[in-house]
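Quick notes on the structure that follows.
All protein chains but one are shown at their positions in the complex.
Letters A and B name the chains as they come in the text, with residue numbers starting at 1 for each one.
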Amino acid sequence: MTPANVDTLPFNRGRQAREAEVMLDKLVDEFTDNPAAMAYFYDLFRRVYIQGEALERPAAPQVGMTCIQVPEELIYAVGATPVRLCNGAYHYDQIGADFMPAKSCSLVKATLGRLQDQEMGVPRVGKLDMIVNPSTCDQKKKAGAMMEEMGYAVHHLEFPNVKESEAARIYWQRSVRDFAVQLQKLTGKRLTRKRLNQAMARTRRAQTAFRALHNLRKQAPSVVLGKDVFLVTNAYFFDDLERWTDAVEALVAELKERAAAGFNAAQRKAPRILFTGSPPVFPNLKLPLLIEEAGGVVVADETCSANRMLYDMPVVDEWLVNHMVDSLADHYLKPCTCPIFTRNDDRCRRLLDLVRDFEADGVVYQAYSGCQVYEMEQRSVGKVLNEAGIPMLYVETDYSPDDMGQLSTRIEAFLESIKTRKRQRAASGGQA
Amino acid sequence: MTSRLRRAVDNVDLQRFRFWFQAAAFVLFVYGGYLAVDLGNSLPMFSCGYNQEGRAGVCYLLPLQHQLSRPWPQLFGWAGIGVLTGFATFFLWFIVLNKGWCGFMCPLGTLQDWLTSLRKRLGIRYSLYGEQAFNRLTWVKFVLLALMFLIPLAIGGGLLSHDWGAPFCQICPGRVILPLFTADPLQLTIDYSSIGTLVLTGLGMFIAGLFLVGAFIKKRFFCFFCPMSALHYLISKPALLKLKKDGDKCTKCGNCFNVCDMEIRAIADDLERKDIMTDDCTLCLKCVAACPEPGALKVEFARINIFQATEEGFLKRMNKGAGHDACKR
Partner (left out) sequence: MAKATLSKHLFAALLLGGTAALAWAEAAPGDAAARHAPWGDGPPPWVKDGQVDEAAKAAYFARRAQADQAATPSAGAAAGRPDADASPEAKRAYWQKRAAERAASAPAGDPGQADHAGHAGHTGMAPAPAPAAPAPRWGGGRDALLWLTDSPPRRGGHAGGRPGGGRPGMTGMAGMAGMAEGGPDAMASKRVWLRAGANPLDAHPASGDETALLQGPDGKAAELPVEAHGGPYNVTFPTPEQGYYNVYLIRRILDQDALEVTAAKAEVTRAGMGHGLSREDNARLVPARTDARVPVEIVRERKDKEALFTRVSYGDAISFQVLRNGKPVQNARVTFTSGQGWSHSVQSDEDGRASFTVIRDYYPDEWRLFDKRHRETWLVAASFTTPEAGDYQGGRYARTRYTATLSGAYYPGVTDYESYSDGLLVGLAGLLFTGTGIYAYRRRRVQPYKEVRFDD
């Protein structure tokens, strides 16, 4: 990845663009009956990832975020624009491998790889005035230091690794308040009641749209496929907030019509899958893609690139800046089911709740090899799901496309076993 | 039809509903006496008996303390019947609304909510006790309740003089402040006639001053120490109005705890208990209104679900709440 390389090849012939194109083509072309409203998102990814178009962004300072725990409302409120840096490209994963040990998380490596190319890294958002790096897992913490070495202004947002205690809550609230002070210094704009209120209203509208989409996935038969929803939530990483919300609202309207018409986006009797674990980020949507290619349908997820990022909403009792900031802090800590915390009871409960609400037949648990915390939680989550009688497929993988054939076989077998179970259960139910 | 009603109820703007409900209750209990409303003297909240002109009924703690200070032979004789009937009436009133009496009816509670809105308008942030202080202070109301029984009994037994009569009423800020609403300043005094009255009225006035600042800066400051609240909790099991939690649906997001005037942590953290009303709860139902998880929190009356958390209601209230305050700015 030298400047010469960039000059000689047109952008869309680069490795990153080809990787994205292959994935997007599969996501679009291998399925019939894609919602018309999804065209916005397909087009967005084509332009950003394949054609390398720079995003139209306000001239305001750009603030990069490496985790969902960063209160983006504060960034909007002081007039800056947030962008999520978590990257899903195998191309950047390989570049980032220079920084991290061989067996470490693809997502962290890809993010570092993308940041290597300050100008042309995809998605292209222009110069980053600040990167906010919450101290979550070890790999991200260390990556933060490396970003500093690359020359970025990094704010290390101190994040507790226990969330139950009051001490952690207070610590985190202070950390967020400090962050707000840093942001005000960055933009020179004061954090006022009105600005924060408006910022919160904007994200609330986006979250409301997401929740509507999320709830539509409870429909049986399914009105939308999981691969499309992952694209939608991935777009939230870098898209303009209002444009994204408009597009989601249009999609929701279309899906409602589908639901009313009794439309089925998947195959008849497609096993309903709950997706959890390491976050799928475009172009690494291989696991959701494989599930849906094999005849399953991802009806819900418990990942930080989708549900965990947008589902939970803050509440404010008194609309004064102090309380709004504290409320935001609580909202980014308390419901978080990230595996970096000591206990994972909340995550298990959340999974069971999603299984119940979305009538999921099985769970697919993705762990990026090297992501220790997800790997370590596999045991306890598997146990809880097993006790509840829900089959789980644990998949340890990375961004490399090499294992797709092998994974496809495992997934087909898993889905087949679910179908068999359902048939048997239906038969025994019929007899009874 | 029922589902539409159900939806309308669940979407209610609780803040506004409560404001008007409380205002109406305040007018009823503080000025109802002028309209010859008389609901007896066993009301399970601070409809202060010292507000002689306007009260529409009397807080049960006043007659209770008077009854308990009867001479023991009487108390354990025929007067015991009076104590029991008084308590039975109190109990019957109480079980209807449970602690909803605190969150919706109590004039002193309403007054605190008004002080809170005044502070909000002035843009002053509130204070919280924090977890440690909460755990330390949560016993105070039970101690006050015990004293409220023991002191009158000691009077009846001749161990204390009658000057210590109705000890809780003497230190209750309601006695000093509520009669002021009917332009009755008679309680704003220090009574020098004996040591007992001097101590009690002095404390009463001091606490009244403390109350005004406390309630201004801390939401529902006094309810935390209220012996009525303690008494409620002890007999709340058979109450009809219940606050229920479904731990399976809870994401532990802490929204309910965040809005709780009483800083009750259990509402967010306790996943086991179905009947989630704790000793400090005032059943103001703000937690239900702040919960985005359908059915995670709900209110039942005689086991009939009358109000529950819904996503739609939550969003509606949040947008409205933000709108209200944006206008104010």
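The working rule: a contact is a pair of C-beta atoms (placed from the backbone, for glycine too) under 8 Å apart; a residue touches a chain by one contact, two chains touch by 3 or more.
Model, not experiment: these values are computed from the prediction.
S.K.: From the touch rule at the top of the page, work out which displayed chains the omitted chain touches.
M.R.: Across all of the complex, the chain we cannot see touches B.
S.K.: Looking beyond the chains shown, say which of B:Ala8, B:Ala24 or B:Val213 touches the absent one.
M.R.: B:Val213
S.K.: Just one of B:Ala23, B:Leu159 or B:Ile190 touches the chain that is missing; which is it?
M.R.: In the complete complex, the chain left out is touched by residue B:Ile190.
S.K.: Could you list which residues of chain B touch the chain missing from the display?
M.R.: So the residues of chain B touching the missing chain come out as 36, 38, 41, 49-50, 52, 58, 62-63, 66-67, 70, 78-79, 81-82, 85-86, 127, 165, 176, 185-195, 197, 201-202, 205-214, 217.
Assume only the chains that are shown with their structure count from here on.
S.K.: Can you name the residues of chain B that touch chain A in the complex?
M.R.: 120, 123-126, 130-131, 247-255, 258-259, 265, 268-269, 271, 286, 290, 292, 311, 314-315, 318-319, 321-322, 324-326, 329
S.K.: Of all residues in chain A, which touch chain B in the complex?
M.R.: Chain A residues touching chain B: 164, 166, 170, 193-194, 197-198, 200-201, 204, 208, 211, 215, 312-320, 322-323, 326-327, 330-331, 334-335, 346, 349-350, 352-353, 356.
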